[in-house]
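For reference, the structure is listed below as structure tokens.
Apart from one protein chain that is not included, each protein chain of the complex appears where it belongs.
Going in written order, the chains are labelled A, B and C, and every chain counts its residues from 1.
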Amino acid sequence: MIDFSCDYNCGCAPEILAAISAANESQHATYGFDTYSQRGKEKIRAAVGNPEADVYFLVGGTQTNATVLSAILRPWEGVVSAGSGHIAVHESGAVEATGHKVLTVAADDCGRIEPDTLRAYLRGFYADETYPHMVQPGAVYLSHPTEYGGLYGAAALREIRAICDEYGLKLFVDGARLAYALASPETDVTLRLLGEVCDVFYIGGTKCGALLGEAVVFRREQKGFFPAHKQRGALLAKGFLLGLQFDTLFTDGLYLRLGRQGTDCAFTLREGLRAMAIPFRPESGSNQQFPVLSSDQLKKLDGKIGYEIWQHLPDGGAVIRLCASWRTTRADVDAVLDALRA
Amino acid sequence: MIDFSCDYNCGCAPEILAAISAANESQHATYGFDTYSQRGKEKIRAAVGNPEADVYFLVGGTQTNATVLSAILRPWEGVVSAGSGHIAVHESGAVEATGHKVLTVAADDCGRIEPDTLRAYLRGFYADETYPHMVQPGAVYLSHPTEYGGLYGAAALREIRAICDEYGLKLFVDGARLAYALASPETDVTLRLLGEVCDVFYIGGTKCGALLGEAVVFRREQKGFFPAHKQRGALLAKGFLLGLQFDTLFTDGLYLRLGRQGTDCAFTLREGLRAMAIPFRPESGSNQQFPVLSSDQLKKLDGKIGYEIWQHLPDGGAVIRLCASWRTTRADVDAVLDALRA
Amino acid sequence: MIDFSCDYNCGCAPEILAAISAANESQHATYGFDTYSQRGKEKIRAAVGNPEADVYFLVGGTQTNATVLSAILRPWEGVVSAGSGHIAVHESGAVEATGHKVLTVAADDCGRIEPDTLRAYLRGFYADETYPHMVQPGAVYLSHPTEYGGLYGAAALREIRAICDEYGLKLFVDGARLAYALASPETDVTLRLLGEVCDVFYIGGTKCGALLGEAVVFRREQKGFFPAHKQRGALLAKGFLLGLQFDTLFTDGLYLRLGRQGTDCAFTLREGLRAMAIPFRPESGSNQQFPVLSSDQLKKLDGKIGYEIWQHLPDGGAVIRLCASWRTTRADVDAVLDALRA
Partner (left out) sequence: MIDFSCDYNCGCAPEILAAISAANESQHATYGFDTYSQRGKEKIRAAVGNPEADVYFLVGGTQTNATVLSAILRPWEGVVSAGSGHIAVHESGAVEATGHKVLTVAADDCGRIEPDTLRAYLRGFYADETYPHMVQPGAVYLSHPTEYGGLYGAAALREIRAICDEYGLKLFVDGARLAYALASPETDVTLRLLGEVCDVFYIGGTKCGALLGEAVVFRREQKGFFPAHKQRGALLAKGFLLGLQFDTLFTDGLYLRLGRQGTDCAFTLREGLRAMAIPFRPESGSNQQFPVLSSDQLKKLDGKIGYEIWQHLPDGGAVIRLCASWRTTRADVDAVLDALRA
């Protein structure tokens, strides 16, 4: 069975496995002071176009979100997130466990916070005379792509940045699947733009070809983040293991290439499904596709293609999630389409 | 240069690298529900001799300590630790960040909490009429081996268990370097004994031959630890990566074999140093050795052997730490001894 | 100007002021071990009809909610609350600051959680296969009366209790304005019933005639709550100050008498407003009334009657809050009605 249910069910890109194997027998400086990590950080600073960027390698997404947010918020502040945001739903309260409320606002169909929504929320917040008794908004959390594959455009991000400036908020972008967004023709958001508009964002490794790891990029030096990420258990003793992965990912354009593989496959899949008049809910321009299948169509996939039920529908059909990844091949995509056509 | 400064400066045992490589291209169930993880847990339950044991795989030591302690303590409770304990000194306040005080007691030269010390502490605590205004002791944290290579004996652990029972405390043993303790002829503590006396302990992978990972073993089902470790960012999306390492470590006695390699090398080193009349501070029966070297001796090592200064001495000498590990060879040990003899 | 904007803008019932004055010069045992506190607790146990009840006196509502919830929840658990619940909106994230998420569900117009809503939420939660990655519901928070003056009936509370039992949740009722609910003819909920169905609830003092203070009632001994409330800064050194207030409130039916004064005045006010065909949003059977006034009517009140704008309406009118309290007189109520009739 070919499993399209998620993008974190296999190992890593061959280049990374080769790098780990090559480094395995050598001895390395610890806690991120190794040569790979220094090189990986340098390459990320170059890719972001900001020599002042402060880069850290952490292990996983939930850990990264909670560690970053607790480092940039003050105790009385919360973080604004889409109600469907990963931190609001699927992290077992990791952000709250650090003492901060997740303040949810409505998102569009794709899980994006629209600038107008954010502005209206903040205006309404400060218009309420009782606001000093409420959790103060201190940061905005976006993910790009969102949980539903939604992609921000550069103009929207710039507008959100301006709103953050107006209200004194920090901007944090969760890039767990960033490679797939960077590879999408449907958004003009680049690494440089993220480095410019975000106070901090992260470049996802785990879902984008690395064995594991996320690269956190602060626009300016973040004094205290070293002990902060140690304290949250996010500092790896064998830091070289993360450093060499990002060093590899940012060598010869590998990160973008892996992203393109996932997004291209997803687009081929999307095209094929569209040709069968299968609708999507929502439309996605990145590696995750959300087709609406009838119960007959679902049966055709069963036993051949792994998928995730996203939403059961009253008629027995379902919205399902099909994830392409850096490892997906054209043949895998054909298998889905063939199964449905059968 | 051969680096003896720590036991987490290189990759993993070849068997593990092979297993990762073999599994890399396949698709696996996520979040620890994969076959490797199930098999690894089964083998650990067998090794511990407790079919009811509840086993979880986490990523690193600091994360494991904070996640476990916050799961077993109530908000008003603290954890009793040696003042030199890792949680008390070198985890950037990870335990306090979960809201719990580390209550320190004096340790012996080897960093061990002696049963009498623990008993006296608890008696003194409850004898103080103001104790309800203080942090209530809720658990005891030991490490085996300790930060100084100290090893508990089975009798001491049983006595500590009895004290814990008397005062209603949980017992947690940090086994970050457990393989080296299990391999040491100087202690009779076994995995089975740990499974018997501890409410929870962990079997260290990171420092004992794994690429990364720690296996937490609860004596009884720990309802709630799944969301608890997710919340602390300790649940790996690619759980198979940890599962297959422990599956490998607990196949054909690999874990013990790797431990023996480190401890045997350390003993050879100890013997060689003793033969040069070099004293130790303290004496250690596991993979870490703490010789006291003169400034002349230190110079002989410089540039040839990596070591960690443990304590500078007024005469220019130092107590240093030399760590053998699963990867250390007889030739490495000879290199140290040769350098000193030169 | 007569201020109806809230029920915590003046001191305390004369009986309580007299008791404080009488005790002022004497010396008392500290931290709640004084005679008054012991007596107050005894009387509350009797009123609740549970000699095993464990009673504590705390200072204010936000503190009480956060202290109780953090004591009864495990780290991975959250508390289910109406979206309009005080803990969800107006406590500056006090519950989240203790590490727990507030899980909001829809309430009816009066701010009550209907049993069916709770059941549907819990069914839906466990029906979602990803629930182990989410915050686990650990307790239900209700307030009686609610923020909108809503009152539960005994049958609804019993049904909620049954749902809590089915799903293993604790039930906590915030009784900041409990006196007014107990005095209302529109609910059959008694102190005994609360003592029976709640794991823990509190009897509000601050808004019900005390200078300050809330009495927390656990159905069973709550081991650890003494250090827990000390830790949250909720244990008063001069505990007698709280104890004597509750001793006084629970002597000769004072608490109910004070509640009746507030609720009776509110009912007279409601009748008068109804006679002027003024609608309410929502209808309330306790001391807070929420009439919908036109802009003309609002002007008639201005400068004469203090009120709180609850919701601005597009036509220039508003829903306002008028709070009667233990201190409100018939003359005060007439002043409101006269102003509107003018």
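The rule we apply is simple: a contact is a pair of C-beta atoms (placed from the backbone, for glycine too) under 8 Å apart; a residue touches a chain by one contact, two chains touch by 3 or more.
The structure displayed is predicted, hence computed values, not measured ones.
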### Task
Decide which residue listed in A:L58, A:V89, A:L118 or A:M134 touches the omitted chain of the complex.
A:M134
### Query
Of the listed residues C:E25, C:E129 or C:D315, which contacts the missing chain in the full complex?
C:E25
### Task
Using the definition of touch stated at the top, determine which of C:N50, C:T104, C:S143 or C:Q231 touches the missing chain.
C:Q231
### Query
Can you name the residues of chain A that touch the chain not displayed here?
31, 70-71, 74-77, 98-99, 132-136, 224, 226-228, 230-231
#### Entry: chain B, residues in touch with the chain not shown (by the definition above)
75-76, 78, 89-93, 96-102, 129-130, 132-136, 309
## Note on the structure
Note that chain C touches the chain not displayed via residues 2-3, 6, 8-12, 17, 20-21, 23-30, 59-64, 66-67, 91-94, 97-98, 206-207, 211-212, 227-228, 230-238, 241, 306, 327
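We take it that only the chains that are shown with their structure count from here on.
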### Query
How would you label the chain A and chain C contact, same or different, if same means the shared numbers make up over half of all numbers there?
same
### Summary
In whole angstrom, the CA-centroid distance of chain A from chain B equals 34
### Query
Taking each chain's centre as the mean of its CA atoms, how far is chain B from chain C in angstrom?
50
### Message
How many angstrom lie between the centres of chain A and chain C, each centre taken as the mean Cα position?
### Response
42
### Query
Which chain C residues reach two or more other chains?
75-76, 98-99, 133-136
